[in-house]
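One structure, as structure tokens, below. Some questions next.
Complex shown without one protein chain; remaining protein chains in place.
Up next is chain A:
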Amino acid sequence: MKIGLFIPCYIDAFYPNAGIATLELLEKLGQDVEYPMDQTCCGQPMANSGCNSDAAAAEALFVRNFAKYDAIVMPSGSCTHHVRDNFDAIPQTEEVKHVRKNTFELVEFLHDILKVEEFPWAEFPHKVGLHNSCGTLRALRTASMSELGEPYFSKPMDLLNKVKGISFATPKRPDECCGFGGTFSVTEEAVSARMGLDKVKDHHQAGAEYIVSADTSCMMHQQGCAERGGVPIRFIHIAEILNGARS
């Protein structure tokens, strides 16, 4: 299986360690991974703003970059959600359909496709609070949703439970959105920032030293809110923990 690695723009520019950890982790698991150098964006920011036709160029480029791979893996739930569920600014050719069908968020790829049983190199002796982004939770369904009363399951927890030394803090409102919401974070900045602050406080009060998530965009926002609001909590992408980061 040949894997194409997509690294979203904000990870590329601000959180390269999350991207590096994703790549190294897939390599450790024996995967053949390539990062196409001409990649930019999946088209989500334009499409989510309603400007769907403006997403066409990004979507077309995405398909040009990734059509040749058996699987496309990305450390981002919301980008995966866009490609899988909304990627329709361009004609739906066989190539496009192939790309949409074979795009995976990292956690679901590890859990459902590779079915990884252990991460022998991983040890994280800290108390963490898991943040499921709304994209992973309610669109990709990587965990059970509190609103539905369905039987508990959590793919990210399944993976994190294989990490030595890790312990978990349970926030009061685990499924509450953190308020990032893409351009919402700018156009509705007051509500967005308040939601972010409430979110990081909830984790902090539950005793979390770190917030761990499969979505860096949420954490970029939460980190900004925590730093401004004086909430002493750190942030780490789930790929970094699974790849063996100790702190």
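The rule is short, and it goes like this: a contact is a pair of C-beta atoms (placed from the backbone, for glycine too) under 8 Å apart; a residue touches a chain by one contact, two chains touch by 3 or more; residues count from 1.
Just so it is clear, contacts and distances are computed from a predicted model.
K.L.:
Consult the UniProt record of the chain that does not appear here and report its protein name from "Helicase", "BMP family ABC transporter substrate-binding protein", "4Fe-4S ferredoxin" or "Alpha-1,4-digalacturonate transport system permease protein".
P.N.:
Per the UniProt record, the undisplayed chain of the complex is "4Fe-4S ferredoxin".
K.L.:
Which listed residue (A:55, A:159 or A:241) would be found touching the missing chain in the intact complex?
P.N.:
A:55
K.L.:
Give the residue, chosen from A:138, A:155 or A:203, that touches the chain omitted from the document.
P.N.:
A:138
K.L.:
In the full complex, which bits of chain A touch the chain not displayed? Write them out.
P.N.:
Residues of chain A in touch with the missing chain: 7, 9-16, 19-20, 23, 35, 37-41, 43, 45-46, 48-58, 60-61, 86, 134, 137-139, 145-149, 173, 175-177, 179-198, 220-221, 223-225, 227-228.
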